[in-house]
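For reference, the structure discussed in these notes is given below.
Excerpt of the complex: some chains, original placement.
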Amino acid sequence: MLSTFLAVLRRDLLLAWRGRADVLVTLAFFVIVVCLFPFGVGAEPNQLRAIAPGVLWVAALLACLLSLHRLFAQDHADGTLEQLLLSSEPAALWVAAKVLAFWLSTGLPVVAVAPGLALLLDLEQGALPVLVLSLALGTPILGLLGAVGAALTLGLRGGGMLLALLVLPLFVPVLIFGAGAVEAEASGTGAAAHLLLLGGGLAGALALAPWACAAALRISTD
Amino acid sequence: MLEVDDLACLKGDRLLFRGLAFRLQAGELLRVAGPNGVGKTSLLRLVTGLALAEAGEVRWQGCPIRRDREAFHRELLYLGHAPSINDLLSPLENLRFACAAAGDGSDEEACTQALVRIGLANQLDLPARVLSQGQRRRVGLARLFLSARRALWVLDEPFTALDVKAVADLAQALSDHCAGGGMVMLTTHQDAPFAVAPRVLDVGAYAC
Amino acid sequence: MQWESWSAFWNMGGAAYFVWGSYGVTFALMALELVLVLRRRKDTITRLLRWRRAVGKDSARGSAKEGGTPVPAMESET
Amino acid sequence: MNSPERSRSLFRFAAPHNFYPLAGRLAPWFATAALVLTVAGLWLGFFVAPTDATQGEVYRVIFIHVPAAWMSMFVYLVMAFWSAVGLVMNTRLSFIMSQALAPTGAMFCFVALWTGALWGKPTWGAYWVWDARLTSQLLLLFLYFGFIALTRAIEDPRRADRAGAIIALVGAVNVPIIYFSVQWWNTLHQGASVSLNKAPSMATTMLLGMLVMAIAAWMYTIAVVLWRARSMILERERHTEWVGAVLEREAQGGRA
C-alpha cells in the first residue's frame, strides 16, 4: 500500500527535480503574467492596487492550469500509466501521490513567490498572509479538480485546451473565494469565512477527487 | 490457468475477430501469430484487462478477471509496445520504479544485476533519452528477470529492435520461465531460438 | 386586444429590436436544431447503409450474436 | 433471462431496440403539443397580457426568457441523472439520453443568455452585468460546452459515454457551489444594485403565458431529444440485426 504511494511520490519528485526547468518556468509564467498587466492596463497605482488580488489569483490559476496537462501526459505516452493500472494497489492511492508531487513542485513555488509579486502590484502589506494562506489552501483544490480533467482528456487531440474548458468552470468558486479572501482582508472586512470555505472545499476535494480521477484514468486507457 | 472463451473484438467499424478461445496451462509458451493488423495487440490488451471485450470472457484460475482484478494483476506481467520508460530517468531508476509501482521489491542490487545481465552495464546512469532503440527495449525487458514469481507473462513484440544475441538470450529466459511452471503469451514476427517450439495461436483463423 | 394596428404591434412600443431580436434568434435556433436533428437521421441512415454494404451483411450480423449487452431484455429477440 | 415478466415490465424500454420504435411513435405527438402550446403561449403573451407599467413592452421577452432559463437548468440535472444511472446500472440507453440532451440544454442556455442580454440593454442600460444569476448561467453554458466537447472529442463511444458521465456528475456537484459562490461574490462586491423586478407587475395572464411557454419548451425538448436519441441508437447498435432490418426498411422507403 504505502510503498506504492511512496514510490510514485519519490519518482515524481525526482522527475520534477530532473526537469527543474519546468518548475522554474511555471513560476516564470506566473511572474510574467502578473507583470504583463501593468503593460496592458496602464501603470496607474490605485487601479493596480484595486485589481491586484484578482490578477494574482488569476495568474496562479492559469499557471496551475497550464501545468496540469503534464500530470499524466508523459506517463500515458510511454506506457507507465498502463503499468500503474496493472498494479494490484488501489489506483486512488498512487493518483493521490501524483497529485501531491504535482502540487509540491508547481503549487508550492507559486505560493512562495506570490507575496513578492503582491508587493510589485502594491497590495496592502497586511493582506499578504491571507494571500499566502488562500493560495496554500486553494491551489491544492485546483490540482485535485484539475487531475480529474487531465485524466479525462488524456490522449485526446487538443487535450490541453479541452482540459482548460472542462475545469475552468470548476475553478471559478475557488477563484472567487481565494481572491475574495484577499480583497476582504485588504478592505478590512476579515477573511475568516472565505478561508474556512476554502478549507472545506479542500477537504471535500481530497476525499472525492482521487477516486473520480482513478475512474477517469481507467476509462481513458481503455 | 488462463481461459479465454468466445472473445470478440470490435475496433471502430471493424470486427477484428470473434469466437476466439484458448487455454493456457502452466509451463506453456503461446505465440500469438498472424499478419499485421489482424488483432494480436488488441487480443493481448483484452487478455490483460486493459481493454473491454465486445463479447466473451477471460478467466484466471477459473475466476473472470473483471471480478477479481487485483488477484489477476498480482500474477500478471505485461510489456506492451510502449516501453514504459521515462526519458529523464536512468535505466536503473526506471527499473526500480517499475518494480516498486508493480508491488515487486525494488532492491537496488537486484535491479542492477538485472540490467547488467541484459547488457546495459555501461548505461546504468545515462538518461534513457539518449539510449539507442535496442537499449530502450532492454530496459523494459529487464523486469522479466525480477518477476519470476509472476506466473503469466504477456509480451507484445518483445524481440523488436534487439540484436541477434539479445534475441537468443531473451528466448532462453522465456523458455526458462516456462520450464519453471510459468506461462508466456507473446506476439512476434521474428523467429527466435526457443528451447521448445511454442504453441501457435493463429488469430487469422478467427478473423471476420 | 393590446394593439391598435399591426405596425404598432411590430413596433413593440419602441422595443422592436430587443423583443424581436429575442424571439427571432430563439425560433431560428430551435428551427436550426430541428433541421440538424432530422438531417442527422438521414445522414446516419445513408452512412450506415453504405457501411453495411461495404463490410458485408455477414460480418455485421455475425457480431450481433456476440453483441453481448448489459441490458438483459436485449437478447430476448429472435 | 428472457423471462416474460421482465420483458413485459416497463424496464424493457431500457433496451435500445425497444426504445427505438417507441421513441419514433411518441416524438411526433410531443412535437405537435409543442407547436400548439407555443402558438397558444405566444397569443397569450402578445395579445392578452397587458403592457407592463414600468417596463413597457420590452418585458414580453419574459415569455421565452424564463422558460429557457428554467429548461437550461433542469436539462442539466436530467443529464446528470441519466449519467449516474448509466454509471451505476451500465445501461447504454442512459448515456445516449444524457448525450442527446446536452445540445438542447446548451441551446436553451444560450437563449436565456441572449434574451436576457437583449432585455438588459433597455432595462439596465447594459447588455451584460456581472450579476450572480447571469454569471452562473454563463458558467452553466461552459459546463454544457465542456460536456459536449469532451464527448465529441472521444471517438470510442464506450469511452465517450463514461467520460462524459463523470464530467456531468462532477459538474452537477459543482452547480450549486457555483451558484452560491457567485451569489456571495456578487453581493460582497456591489450589493443589490441589480435585482429582477417582477412581483408588482406580474399579472396572472403573464404568469399563465409564461407557464404555457414553459410547458411548450418541455414538449419541444422531449421531441427533439427522442429524435436525436434515435439516430444515436442506430449508430451505436449498427452491428445488430434489428438495426439491419430498420435500415433495409428505410432503404426501401427511400426508393419508393
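Chains here go by letter, A, B, C and D, matching the order in which they are written, and residues are numbered from 1 within each.
The criterion applied here is as follows: contacts are C-beta pairs under 8 Å (C-beta built on N, C-alpha and C of every residue); 3 or more make two chains touch, one makes a residue touch a chain.
Keep in mind the model is a prediction, meaning the values are calculated, not measured.
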Per-chain copy numbers for the entire complex work out to A x2, B x2, C x1, D x1
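We take it that only the chains that are shown with their structure count from here on.
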Between chain A and chain D, what is the gap in Å from one C-alpha centre to the other?
33
State, to the nearest whole Å, the distance from the C-alpha centre of chain C to the C-alpha centre of chain D.
13
Rounded to the nearest Å, the gap between Cα centres of chain B and chain D is 48
Per-residue overlap in chain A, given as positions that touch at least 2 other chains
222
Which residues does chain D have that touch at least 2 chains other than itself?
158, 239
Show me the residue ranges of chain B that touch chain A in the complex, using the header's touch definition.
48-52, 69-71, 73-74, 76, 78, 80-89, 93, 97-98, 100-103, 106, 127
In the complex formed with chain D, which residues of chain B make contact?
10, 12, 15, 52
Could you list, by residue number, the parts of chain A that touch chain B in their complex?
3-4, 7-8, 11, 14-15, 18-19, 74-75, 77-80, 82-89, 94, 221-222
